[in-house]
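Every protein chain but one is kept in place in this view of the complex.
Chain naming follows the written order as A, B and C, and within any one chain the residues start at number 1.
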Amino acid sequence: MDIKEIQKRLRDFAEERNWEQFHSPKNLTMALSAEAAELLELFQWLTEEQSRAVVDSERDMALVREEVADVFIYLARLADKLGIDIEKEVFKKMDLNEKKYPVGLSKGNATKYNRRQEKKGT
Amino acid sequence: MDIKEIQKRLRDFAEERNWEQFHSPKNLTMALSAEAAELLELFQWLTEEQSRAVVDSERDMALVREEVADVFIYLARLADKLGIDIEKEVFKKMDLNEKKYPVGLSKGNATKYNRRQEKKGT
Amino acid sequence: MDIKEIQKRLRDFAEERNWEQFHSPKNLTMALSAEAAELLELFQWLTEEQSRAVVDSERDMALVREEVADVFIYLARLADKLGIDIEKEVFKKMDLNEKKYPVGLSKGNATKYNRRQEKKGT
Partner (left out) sequence: MDIKEIQKRLRDFAEERNWEQFHSPKNLTMALSAEAAELLELFQWLTEEQSRAVVDSERDMALVREEVADVFIYLARLADKLGIDIEKEVFKKMDLNEKKYPVGLSKGNATKYNRRQEKKGT
């Protein structure tokens, strides 16, 4: 994936329309969350099994694909504005997760998996 | 960016821990939205100007970078599970947006920019 | 529920701390979304059945209750700032939904239920 090219094209797109003024990091995180929620909305009344079967419906997949693109676009814009190298950060995070959740302790441990989220909430 | 490699490593990570059972598309959209909201939370009380100045704080940037990675990770996982080629979809969406918002009509048109969101809400 | 009293107390709380400056409607929608996502996060890896059984865990319920309060607090603040009478709007919306989804056509119609969301997404 040529993320530099995507980011350049998104930047040119915003500049040509004089829309850079709207793309503060704050606003971009709002747009990103709103797009992520549109993806969420497509799945909210489906059972998990139905959510796996979405691949069989061209109609559903067209909607999902478009929302996935929208989420990516705002994430790429945000990273561009803040000078974040997404790929590098993803590798760092994957390294971290591999240390944090060693295979032996984590395997098939659903309870632990569920619980680890709660520690973060407040 | 080698997204195939990232997706393979995320898949292996989940399989080794027997966590694939948790990664239904439905659940992944929830995790994606939750991570996007953690990014949102970092910016919620900042002015737009302060949000642009986040780049000057190594402490803030460390938090932002990690959340950007988390959002990307769940998006990549979701795309992998549903067989979505993110790059292809992003180019399709950028083509679409260029037609939808021609430069002449959209330039510096803040009101129109704001309004175009409302049409989608219900 | 005495929502006027809750809103007055939240207003006094913000004023006494000179925090009204942070509570623009924009920022409050961000805080509301972030809190809603913390609730979402508590349920993201649970099956629907497990999510129903959350009532049996005092530990889980304590977390859920606190997030429910947080979501309500930011919604009440937003309504107060914008002069919205929540109760009135809820009754209006319930009237609307009863017309929009007549019992006869909607009964047990899962497909229709799922689909009605998609029309809204973009």
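FYI, a residue touches a chain if its C-beta (ideal position, glycine included) is under 8 Å from a C-beta of that chain, and two chains touch if they have at least 3 such contacts.
Because the structure is a prediction, the values reported are computed rather than measured.
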(Q) Touching residues of chain A against the unshown chain: what are they? (A) 22, 27, 30-31, 33-34, 36-38, 40-41, 43-45, 120, 122
Q.
Which parts of chain C face the unshown chain closely enough to count as touching?
A. 1-3, 6, 9-10, 13, 16-19, 21-22, 24-27, 29-30, 32-33, 36-37, 39-40, 42-43, 46-52, 54-55, 61, 64-66, 68-73, 75-76, 78-79, 81-84, 86-87, 89-94, 97-98, 101, 103, 106-110, 113
Q: May I ask you to list the residues on chain B that touch the chain which is not drawn?
A: 30, 33, 37-38, 41-42, 44-48, 50, 60, 63, 66-67, 110, 113-114, 117-118, 120-122
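What we mean here is this: only the chains that are shown with their structure count from here on.
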(Q) Validating interface symmetry: for the copies chain A and chain C, is the fraction of residue numbers used by both over half? Same or different. (A) same
Q: Let me have the rounded angstrom distance from the C-alpha centre of chain A over to the C-alpha centre of chain C, please.
A: 23
Q: Find the geometric centre of each of chain A and chain B from their Cα atoms only, then give the gap between the two centres in Å, rounded to an integer.
A: 4
(Q) Going by the contact rule already set, what residues in chain A reach two or more other chains? (A) 30, 33, 37, 42, 46-48, 50, 66, 110, 113
